[in-house]
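First the structure, in the form of structure tokens, and then the observations on it.
The other protein chains are all here in position, but one chain of the complex has been omitted.
Then we have subunit A:
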Amino acid sequence: MFNLSSLVQKAQSLIDPTQALNLSASDRNPAKSTLFRHQFRLPDSQTPLQEITAELTISPPIQYSPNATQGEKDRDRDRGYHYAGKLHLSESYLCFSTQPTSFLQTASTSTSSGFTGQTHGAGPGGNGFTLPLCAIRRVERLHSQSYQFALAITTWNGISNNSANETSKTPAYQQKITIQLAGSRQACERFCDGLKRGLKSGVGDVGKLKRVVAECYSEYLLQGDGKKSGEPPDAGLGMLFRYPGDARKLRDRSKMRLWGEYLRENGRNVTLIRQPTFHKLIRVGLPNRLRGEIWEQTSGSLFLRLEHPTQYAETLAKYEGRDSLAIDEIEKDLNRSLPEYPGFQSEEGIGRLRRVLTAYSWTNEEVGYCQAMNIVVAALLIYMSESQAFFLLSTLCDRLLPGYYSTTMYGTLLDQRVFESLVEKTMPILWEHLVKSDVQLSVVSLPWFLSLYINSMPLVFAFRVLDVFFLEGPKVLFQVGLAILRINGEELLDATDDGAFISVLKGYFSKLDESAHPTSTNAKLRAVTRFQELMVVAFKEFSGITQSSISEQRMKHKDTVLNSIESFAKRTSIRNLGPDSKRLSTDDLGALYDRFYAILYERQMRSQMIQEETERRMKASKARAAEVVNGLGETQSVEKGRVGLGPSPTLMDYDGFREFLAGIARWAITDSPTPPEKDPASDRDKHSYFGNSVRRREVSLSPWGAGNPEPADHEFMQRLFRRWDVDMQNALTLQNVVTGIAHIKGKGDIMGSITYFFELYDDDGDGKVDREGILRISEALLFLSRRGLEGSLTPSTSMTGLSEYEAGNGGQTDGPQGTTNERFLSSVSAFIRRCFEYADPDHPQNQEAPGDSGHTDTPDPSALDVGEDSDEEEDLLDLGPEASPKRGKKSTGLPSNPPASGKQENGNQRSVSKAQAEAANAALDPSKPLHITLPTFRMVVLADELLEQFFESSFPASFRISDKLTPPGPASSSSSLTTFSNIGFNRASAASSQAASIVGSSAAGVVPPGKGLRGVLDNIVTDGMRVAAEVRRRMDEAQKELEKNAVHRPGDDEEDEEEGYDGTHTSSTYGGDAERRSVRSEDRDLLEGADAEAMSIRGQEGVSEVKTSTLSPTTPTSAEPGRARSISTATQKVVEFEQ
């Protein structure tokens, strides 16, 4: 049984173990570039191009002295700080980190993800810098004795001040860093070449850089003392409405001084170098006016802003005046975001909040707006400008809190689960107590995470947590949460219900500024506040909580969480399907839901894969020219379409619909051979199918996915699609599908079925189906029945006589199924004829027309039995001889003379056509337009027992939803399973194997007795379709003739035509359409029919290689059936192997 758990399994391979929630489409070996970006907090455009071991020397800032001797320069280098680490180069960044991480393709995952372990307060970037190449002013290669390869980098530090007093002047604080490269000369040269290229392309971005840093408060702060010019840049609402907390108590002034010193020596904003003091300064809390800028720097949102400095303003301008659901939701919450802060009681503050939230909702419509974002953004806006807050919000949603604010909030739920498991691990006694007293931890901790402690703790403390959070990442939220529980452990152990539990914590948060040890005699200890204690506990006691341990836990719980969300979504969705859904069982609805979304998901994954593959191929060819290391360039793609992860596609297009039908109805699977595109190795490799290993493998670019049965594309399916698409949006929702199925399956009465079918073909809804429609209906009937009929079509007494007759004629007794199929064909033939007989002429002067046919034209249903019998007989007389000899011949496996049988069949075929032609003679006269109405249609259907049964049971039953497809015959049951890689699509595979079994056995039928029936019958059905095609063709021809000749002589024309078709007309008229071949080519088809079928299986199964000669070589009919047989037996062999 197919269900979403198979998707879950599949999703496993997509998850990146170190960044579990970023869901990059990678398997267990996460993309190096993702890790690289995470370590240095770089935008998604960056990939690691080169890296080299290096030593960084930071000298104290020097006055620019162009005349300094070489010796002086060397001395400068000896002074200052030295850091050993790795230097990385991406497209537009030069990064240095003391973390010994490597992002080479050859590096192991642990080396690449080393930064997610213990960072000792330095954050993932470690000590070092993340320098945009456009911020580098000059790079000099130093010649020295001690180092072979040393670079002196001069940055655009203080660029905005420069612009104020002309560029030619020397900046007051010139930043110069020296880097010694360690590596072979060649490696160093290569790195320098790369750097040179990057620098060249970075030159153009200097303008952007200027603009971006101008918004940084540090630029203003570091302006020459005393001569500060101009307005300070926007450092948040705090500048207008004061910053929260008592500045004196927060010692804001001295913090500012310390930061001023640090920035002076180590660069600012984009040119900042992270030394240990930097991290210490962050731990003690940021000064108000620099807080926003440092947040921006440590989180990496600064780099996003550098990439698109105008994106915020552009987004606002672009969507000005537009409305959306998100905007409605935002409006509701604007007045209630940090209402205690004066800035948000003013229009100014509310306006900023509105703009930032709105702009973000437009840039990420999938997330839109989630409550809690208002609180977070309000907090950000106290310290930073709108544009800064906008980019920081993006960074939060995309990278730091992935999935927290998504429409399913899976990130939030997952992290709650992770938090619980961490509590269980680190505080087992407390955990046990919680379980025993039935307190659900997440109801308490969820707001902590969702709004980053902002509305749980007093603001001043929440901001201290944020300071560290932006530097160190999401693990901080866990560490603080655990510390809160640890500190309050004893009191919590006394709390026995949610209420008490919550009030303990509420009380604690309100006393965070009090002394942690009020009774201590030690004054120093007394001075320690509870918040300081919290920080110490969080980062010392829980230092073992690292990003990688959290990722590991996320991996572990992801499935459970997603499954519960999905089952919730499914439950809700099914419940909301409306009254039509009541006609189907809950199981059916569940199965429909699963199938519907599975197909959408599958299709999305497939198109993404195909796209990636195309890109990869393009890139690969480009890469060779550009010397880009292959494999590094792949872009991070996100697992999409899974219901639990947020908005997933909800509309199914026509191709999706075909695929959907192919999964539930046998007739919807194509007959035409699919090209054997798969290489067997890739099929076996199921797990990497969706993984990013794709990039290393050739994948099939088939739109149906390797191994899935290719759906047919019949006019009937198009009609069905249009009928179901009640909203006329050229796509179906789950609701449409359920309603559609419910109308077919749920009614369970034959009249409903007949009416439904009739309406499908009543294009203009006038209650009439014209000649064209009648032919289309009969084609559809044959199309639907060509793989046999569902349900039990019991041979009736009236039919028995015919069967006997037939049996006598052919000397062969058929199984009931076979008889049914043959009979169905004749029923359809009779159907066409009767339709024309009883059709109402469109014009009164044509009333006489039906009489010309020479058949009984009694419209009285009671008299139909007689007429029917004669009709049937006539048909069967034609068909019987055709079918029987073949059957006899094949079941015995005796060789027969191919030309002879061909002639015979040809003759039969012709006589069928002739009978048809005669029957439809008058009706075919295009000068006499006619139509049938629903009552006529109903009458014609009910006149035939088989058709009646078809509409009563087999048509509705052919849609198999949750009732399993009948187990395929053992002979060919698993043929598809072995060769199809259907990745969890058991249903699809069942369907395909079913299909294969039918077709397969028809092929096999050439030789083994008993199985020949199917093949023969299939041929007959195919013939039937040709008959219909023939009638159609004739109509067209007649039309043409009519146009040509003023005088119309139907009888002669028909005869002449018949002759004509044997010749050249054939290919020109029907070339390319297998089902519409004319008589002559049919001869060959009849002989080779089995082979054609075999070819089609072969195509479907991709077993073309399995051309064995293990089978009896006696296939005298022709070489073709022999091959067909060999394939069928090969299939059987595979089955045996499987079993």
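Convention: contacts are C-beta pairs under 8 Å (C-beta built on N, C-alpha and C of every residue); 3 or more make two chains touch, one makes a residue touch a chain; residues count from 1.
Here is the rule we go by: contacts and distances are computed from a predicted model.
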Choices "Probable VPS21-GTP-binding protein", "NADH dehydrogenase [ubiquinone] 1 alpha subcomplex subunit 6", "serine C-palmitoyltransferase" or "Eukaryotic translation initiation factor 3 subunit G" - which one is the UniProt name of the chain not shown: "Probable VPS21-GTP-binding protein"
Hidden partner chain, touching residue among A:265, A:307, A:333 or A:725: A:333
Of A:324, A:437, A:543 or A:650, the residue in touch with the unshown chain: A:437
Candidates A:266, A:374, A:488 or A:778 - the one touching the absent chain: A:374
Full-complex contact with the absent chain, from A:560, A:576 or A:614: A:576
Residue in contact with the excluded chain [from A:55, A:234, A:398 or A:498]: A:498
Touching residues (missing chain, whole complex) on subunit A: 329, 332-333, 335-337, 339, 370-372, 374-375, 406-410, 412-413, 437-438, 440, 442-443, 446-447, 450-451, 455, 496-499, 502, 564-565, 568-569, 571-572, 575-576
